[in-house]
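The complex is shown incomplete by one protein chain, all other protein chains being positioned as in the whole.
Up next is subunit A:
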Amino acid sequence: MTHVLAHPLAGQVLALASPGAMGTGEKVAFWVLGIIALGCAIAMVAARNAMHSALFLVVTMFCLGIFYIIQAGPFIGMAQIIVYTGAIMMLFLFVLMLVGRDVSDSLIETLRGQRTAGILVGLGLAGLLGGGIARALGSIDAKGLEQANATHGGNVPGLAALMFTRYVFAFEVTSALLITAAVGAMILAHVQRNGEKKTQKEQSRERFAEGNHPAPKAGPGVFAHSNSVATPAILPDGTRSARSISPLVEPRELTAEDTRPKDTLTGGGNQ
């Protein structure tokens, strides 16, 4: 279970936060989780079922969150798990569930050679990114976390101090952008309602208002000759209730032959 791991790691990780040295705990965690994260990322692209794709993405994101934690960024790691893995991927799942569970990708390539090209371009991009980052970070002089944490007395206060002083404008602009997007989506998806929606109270009053029958509508076939949906119900006063049948169904009167009890055992010949 994770909390068995969490404890030794949480202690070790902070000791390992100094630059340069990479301890055993961090190495083990990195290689185990790195393989899982990468494998799930590939599986996400390869999976046929959209729901399975989303789940593989969840695992990848979860691993990323743990990477942040083992790199002594507990707050950002937890935020990754809560916000991305917990909330955003859950919204993905929600939408996928609305689509239906049997939707799968077709195996047919719409563009000829697209798959091969995709793999090649992907490998190229990975090479470029990896090479660029490796070159850029190879000779970097890491200051380490101790110094950064000492300034504000910890990882979380340091993050808060930066976010609400130096980066406050960028932070607010990003949130304004997100809210604009959300409001825009709501406006696009909004459907104009004809008139106001009746409340439960109003519906109840309407039901008991004069000229309305408060009881549920009689179901088709109630007190009728047969239980066919085409047979109107007979009200207590003997009249046939037009409300009991769907307007789409053509009502019909049953003949004596139709209403004759049909004994299935004797083939109907009991008269």
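One rule holds in what follows: a contact is a pair of C-beta atoms (placed from the backbone, for glycine too) under 8 Å apart; a residue touches a chain by one contact, two chains touch by 3 or more; residues count from 1.
Here is the rule we go by: contacts and distances are computed from a predicted model.
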### Query
One chain isn't displayed here; going by UniProt, is it "Heme exporter protein B", "NADH-quinone oxidoreductase subunit H", "Electron transfer flavoprotein small subunit" or "ABC transporter permease"?
"NADH-quinone oxidoreductase subunit H"
### Summary
By the document's definition of touch, the residue of A:Met90, A:Leu123, A:Val168 or A:Val183 touching the omitted chain is A:Met90
### Query
Which of these touches the unseen chain: A:Arg115, A:Arg166, A:Arg243 or A:Arg260?
A:Arg260
### Message
Touching residues of subunit A against the unshown chain: what are they?
### Response
1-4, 6-8, 10-12, 14-18, 49, 51-52, 55, 58, 62, 65, 74-75, 78-79, 81-82, 85-87, 90-91, 93-94, 97-98, 101, 146, 149-150, 152-158, 196, 202, 205-206, 208-210, 214, 223-226, 236-238, 254, 256, 259-261, 263, 270-271
